[in-house]
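The complex is shown incomplete by one protein chain, all other protein chains being positioned as in the whole.
So, chain A:
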Amino acid sequence: MRLLTHNMLKCHVKNCTDPDKQYPLRFKDVQIEQIEYEPNEEFLVRMLPRLDWTALVKTAKDLNIAIPDSVPEDPASDQEFLQKLHTIIMETHVTEGSMVCDGCSHEYKITKGIANMLLAEHEI
């Protein structure tokens, strides 16, 4: 699972609604793998408004991945930034471990690169 995907995920357990806690999910005991992917600068620039940067920074730092605290003023002309962004959101995969919600403590498992986001009946 890519970090791009993680940036879109939130806890969806019923009654877990505190926006400051249900997002982003916190990685726990994870294994990381870098998998090469063809970069596309135009795609990356256009992806910036879709990303929650604060959440991405928090997550990257948790995983000891270097990341700029803020998006540069003109990202389209900042090759170094785009390369870093590409590595982080498109090439960094979490293959094992889990994602924990800080609001309700629900743990979503990740196995062989696949996150299981299903809930138990009483959580829906």
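Going forward, a contact is a pair of C-beta atoms (placed from the backbone, for glycine too) under 8 Å apart; a residue touches a chain by one contact, two chains touch by 3 or more; residues count from 1.
One rule holds for everything that comes next: contacts and distances are computed from a predicted model.
> What is the missing chain called in its UniProt entry, if the choices are "tRNA methyltransferase, has a role in tRNA modification", "2Fe-2S ferredoxin-type domain-containing protein", "Mitochondrial distribution and morphology protein 35" or "Proteasome subunit alpha type-1-b"?
Going by UniProt, the chain not displayed is called "tRNA methyltransferase, has a role in tRNA modification".
> Can you work out which residue in A:5, A:31 or A:105 touches the chain that's missing from view?
A:5
> Touching the absent chain: which residues on chain A qualify?
Given the touch definition above, chain A has residues 1-2, 4-5, 8-12, 23, 38, 40, 42-43, 45-47, 50, 52, 108, 112-119, 121, 124 touching the missing chain.
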